[in-house]
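Okay, so here's the structure we're looking at.
Every protein chain except one is present and positioned as in the full complex.
The block that comes next holds chain A.
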Amino acid sequence: MADMATDPLLADITGPTPGQMLRKRIFGHQGLLIGAVVLGVLVLVAIFAPWLAPHDPYAQSLMARMQPPVFLGGSWEHPLGTDHLGRDYLSRLIYGARVSLLIGTVAALISGVIGTAMGVAAGYFGGRVDAVVTFLINVRLAMPVVLVALAVVAIMGGSLQVVIVVLGLLLWDRFAVVMRSSTLQVRGREYVAAARAVGCSTPRILMSEIMPNIVNNLIVVVTLEMAHAILLEAALSFLGLGVQPPTPSWGLMVSEGKNMMLFEPWMVMIPGVVLFVLVLAINLMGDGLRDVTAPENRS
């Protein structure tokens, strides 16, 4: 065998591993880091809500209704004021983070499982499976999400569980579209043909050859659909058909504040801003993940 030090063929296998390169790109991407930090803080707030909230979010006090937040001349007793039933706004915001994140995560998870299974099957098997899945995607895309969700909630009655399940069963379209096209792309690669020629079973090819190469797209869609689900929950709650009172939900808080909007605009603005920050953080993270994992950024 040739001398390793001098043979150009054997030298120079010293570049960073894909994992090291990924780590480097993650820590070099500002949007991703900002999004991740903000989202991380909100997740921690939701988890530790009982310890962080200064008051019981359900405790009403008709003597202390609609107190302004501290920056508008209120007291530190209620830093963000109180609502029309005298409930502490900050505590309701903190508990509301639980609702938003729960709905976002679980709805994205349900639709992710449905959409990924459909998309990967369509992309890998093609033919009739693909025709059926494409048809289902088109049917789903022809349905307006909010109207269907409203109709279902109106029939089934609004509750956290119903909202989660309805959104989970409605938001799989983007997963299916993206997973189908990425699978289609990957299955044409020669390493898939090589795995088949080696005698790999179809499940093994899907799990160990296809999935690892499309999971980056999946992560991006998960973040987008999480933000989508959170916004839809807020919209449904605002319309009175989402999470039912007295559960603290940001959309519900906007809805309850809207009657007072002309006199006490902060009642709408505070939950609105928090919702905005959460969705922005998730989208920043999704954008960042897409940049970081995009093939054109690979050297």
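Heads up, the rule we're going with is that a contact is a pair of C-beta atoms (placed from the backbone, for glycine too) under 8 Å apart; a residue touches a chain by one contact, two chains touch by 3 or more; residues count from 1.
As a convention for this text, contacts and distances are computed from a predicted model.
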{"item": "Absent chain [UniProt protein name; select from \"Ferrous iron transporter FeoA-like domain-containing protein\", \"Heme exporter protein B\", \"Peptide/nickel transport system ATP-binding protein\" or \"Heterodisulfide reductase subunit A\"]", "value": "\"Peptide/nickel transport system ATP-binding protein\""}
{"item": "Absent-chain contact - pick from A:200, A:231 or A:260", "value": "A:200"}
{"item": "Per the touch definition above, residue among A:50, A:212 or A:265 touching the missing chain", "value": "A:212"}
{"item": "Positions on chain A contacted by the hidden chain, ascending", "value": "1-2, 4, 9-10, 12-18, 189-191, 193-201, 204, 208-209, 212-213, 298-299"}
